[in-house]
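With one protein chain held back, the other chains of the complex are shown just where they sit.
Letters A, B and C mark the chains in the order given here, with residues in each chain numbered from 1 onward.
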Amino acid sequence: MVESETLLEARNLRKYFDVKGSGGRKHPNLLKAVDGVSFSVSKGETLGIVGESGCGKSTTGRMLLRLIEPTAGQILFEGRDLTQLSQREMRKQRRHIQMVFQNPLASLNPRRTVGELLEQPLKVHRMGNVSERKQRVMALLKTVGLNETAYGRYPHQFSGGQRQRIAIARALAVTPKLIVADEPVSALDVSVQAQILNLLKDLQEAYQLTYLFISHDLGVVRHISDRVAVMYLGRIVEIASTEDLYNDPKHPYTQALISTVPIPDPEYSGERVLLQGDIPSASEPPSGCPFHTRCPLAMEACKTVVPRLQESEADHFVSCHLYHKVEA
Amino acid sequence: MTGTILEVSQLKTSFFTENGEVPAVSDVTFRLEKGEILGVVGESGCGKSVTSLSIMGLVEQPGKVVGGHIAFKGEDLTQASAKKMRQIRGNDIAMIYQDPMSALNPVHTIGAQLMECLGLHHKATRKSARRQAIECLERVGLPQAEQLMHYYPHQLSGGMCQRVMIAMAMICEPEVLIADEPTTALDVTIQAQILELMKTLNREFNTSIIFITHDLGVVAEICDRVLVMYNGRVVEQGTIHTLFKAPKHPYTKGLIQSVPDVREKKQRLYSIPGMVPSPGEIKKGCPFAPRCERALAQCYEIEPPFIKYENGDAVRCLLYEAEKKEVTTHGRIGDFTRSPQPKKVF
Amino acid sequence: MLAYIIRRLGLLILTLVFISIITFLVFQILPGDPVQTMLGPDADPIRIKTLRHQLGLDQPLYIQYGHLIEGFIRGDLGQSIRFSMPVRDLIFDRLPLTLSLAFMSLIIVIFVSIPLGVIAARRENSWGDLLLSIFTQFGMAIPSFFMGMILILLFGSVFSLFSPGSYVPWSEDFWGALGSLLLPALTIAIPQIAVSYRYVRNGVIEQGQMDYVRTARGKGASEWKTLSHHILRNSLIPVLTILGLILAEVVAGTIVVEQVFSLPGIGQLLITSVSYRDFPVVQGLVLYIAFVIVVINFLVDILYSVLDPRIRLK
């Protein structure tokens, strides 16, 4: 793999939430939504984060913009630690990191026209005068494949796919370097989902964008990502280039996850690894390896020793005792 | 294990709103064979859920079944009395839903909700009902069934709730099970468990299943035959082997091509242009014509016929009219020759 | 469950402390010296001083507050200035009347509003539903004292069924007492029926659209079974939350309505005491009424958790 410039690096990110209730004030229950996550994103690439509900992928994405304040860890963006910035400086930084959400109707203020919505980021970051801004908005609408008549209309007058185009246009408005896309196509129909995925790819090429693409859909992630990180219970269990990860998954969880995705081909006869039981609650995570309760290959050590994310092959990191000697 | 158990012909269900009659389902025709799993696939608003509610007689105001027949073991359900429908629901035809958490009553225990079914259809003693309920919970793979009887839905995970729903649907051993997007709200690993469970139940009890989903992968994995729906109509029907290998309708083709594949990376996804029309939006011609790359001028004018083939496959598209073998404009059930039994996958 | 009750109990005590502080502050700190107000603007300074001392008003605030709470717990709320008798006795004399009035109103509210709400919800947007919604709007809009007058006019002069101001205590004649309290209770109940009816109606409509109702029908449950077994229980949970508010309004209603029907209850005592600036009585009454309402709210909360396992088993 060609070494390219790192745009963003997350180091040991953690987010613990206090859970109100049974714990009482002295021993609050900690929900470890994200428990020590590290990764880096190079300029121009797409890093996919995939995992099931409650694995902490969304929390991770939001922490990068400090929409959720990390409990611990560092976020280095172009070498600068975002966690050390004041609120004011952080707001300025958000010009370079933008976000696209899952449900476009909820993420667009229902009382604003599309024009107002797209101009808002420009105004906030003091870009251009009135006429320049309007010009830019018109250009943006065209870029994402919308008609100029969209300018004066309200979000509820559009279909789901069009709304997501509006949301993407808003993210693009301030020419960000990184876009965090949190399940951007999950709420869409299959035929529309393909349109939006193609649009995202086209935009990446045209504007040299870097994406952090969060999704639970392994097919979508494979399609769009250059590298993929798999999360389980607040930790990254495996991270590798897309081809390596999908063709040669190392972690038993990744193997199971990929094998259980239904394939739209009745002739396909790959082996399925059926996992037993439910995902444990993040407020009462298992000891040792968080996956050991469901792992078909669990060993004695897995119950007590937390595995670390280590390189097993070139640029292929996995957090599993099967690949690394257990250190006492 | 042969024979047709449910025949739906020319079903039409409309909603009566301030904007007048909006057809959610117009002209849906299919038959369900004993012991098969029939997939119904389509995007949001295509009428797949309304079709299932019509069969159950549960379409709510302002919706109404306005035409067609639903023949269950020879009886037309569209003409059945309310009392007869109540006897059939839950006992002969049962249903499971997309969101298992909200489909269970939050203020009653799992046990009470399971036993309610038995109380409604069989005059069982409390003790035997309880025993049956526990057995049923064990059958769907729930551990500690005894304790589970006293639990409330909010104390269980989504996957467990869906198992409870399946137990509830299967407790009276119905002949038809309608599953409306039963795995959409669940995670992939849990989805795999539920699909496995449904396959097992289908095999063990020879229950016919109508499996509604938007996920082509799920269809390929679990179904024997598939209906593809678009804008309230069945646009294509066939066994999963013919449908996935040689789809006929441009919509089916587009749909299959636009799914990202977990096995290989396509450079670019095929995408169907335009957007899904809302019910009643397109008044004339083929509803897919505005998005169809192969649309002919007359596609915007004529409603295409439902063309049926010897082997039981069918497609609703003008492109195939030329090579038609047997055409019926309105697709009456009796008009097409019996298809050979679909090949079992397992 | 126990943890829930303990937490609620804690809240109850906290609320009581808040209420007593508010009451205390209103009477003690706010500008406008109560003693001055009591005795009038040109009162003798020495009399003011004596009275201040008598009432303990010359002591530091926290001690005064302590006295108030201590007295309240012992049931001793001081002496009435006007009647020269213990406030407690004054209150207990009038309590049975007001309590029975409030209780009757509450019964009427519950037994009328729930069936009405259910019927309206089942026939949503029918003429009956429309008519009920108009009636309830009127029910809420007509002030209770005017409603009382209308009822007196109707039942008293038109139908000659009732003569106002003819209160009979329970101990003398049960049916007479019931008769004399029926109209006032109805007057208090009408606007609350309207409020409660809306909650029931909306609750039943909302719950009727829930997935689990479809499940019940899908099992083959009859409409009646679906309603009684599934919808009603769930839709009464939000109704319970406003029961506390309704109760507060019922108590408030007694104060005004006792005046309309000339019933010698707590309300009348409160109004006369305010007019005569009999502050110990006013303060005692306010504290007691608030106490009763807060305790009832606590009981409603407990009932709520019994009905809703999501709270009980959290």
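Brief remarks follow.
Heads up, the rule we're going with is that a residue touches a chain if its C-beta (ideal position, glycine included) is under 8 Å from a C-beta of that chain, and two chains touch if they have at least 3 such contacts.
We adopt the following convention: contacts and distances are computed from a predicted model.
Per its UniProt record, the hidden chain corresponds to "Peptide ABC transporter permease" from the list "Heme exporter protein B", "Peptide ABC transporter permease", "Pimeloyl-CoA dehydrogenase small subunit" or "Na+/H+ antiporter subunit C". When you scan A:108, A:197, A:228 or A:289 for touch with the missing chain, the hit is A:108. Contact with the omitted chain, checked across C:85, C:107 or C:130, is made by C:130. Only one residue in the set C:85, C:274 or C:306 touches the chain that does not appear here, and it is C:274. The set of chain C residues touching the chain not shown comprises 11, 14-15, 18-19, 22-23, 26-27, 30, 32, 34, 37, 125, 130, 133, 137-138, 140-146, 149-150, 152-153, 156-157, 244-245, 248-249, 251-252, 255-256, 259-260, 270-271, 274-275, 277, 279, 282, 286, 289-290, 293-294, 297.
Touch with the hidden chain on the side of chain A covers residues 62, 65, 67, 87, 91-95, 98-99, 101-103, 106-111, 120-121, 124-125, 167, 170, 174.
Simple rule for what comes next: only the chains that are shown with their structure count from here on.
Highest inter-chain contact count (C-beta pairs) belongs to A-B.
Ranking all chains by how far their C-alpha centres lie from the centre of chain B, first place goes to C. Per-chain Cα centroids separate chain A from chain B by 33 Å.
Contacts with at least two other chains are made by no residue of chain C.
In chain B, no residue touches two or more other chains. Interface residues of chain B, counted against chain A in their complex, comprise 43-44, 157, 159-160, 187-193, 195-196, 214-221, 240-241, 244-245, 254-256, 258-263, 265-266, 268-273, 275-276, 345.
Contact residues of chain B toward chain C in the complex are 56, 58, 86-91, 94-95, 97, 99, 102-108, 116-117, 120-121, 152, 154-155, 165, 168. Chain A makes touch with chain B in their complex at residues 52-53, 159, 161-162, 189-195, 197-198, 201, 216-220, 222-224, 242-243, 246, 256-258, 260-268, 272, 274-276, 278-279.
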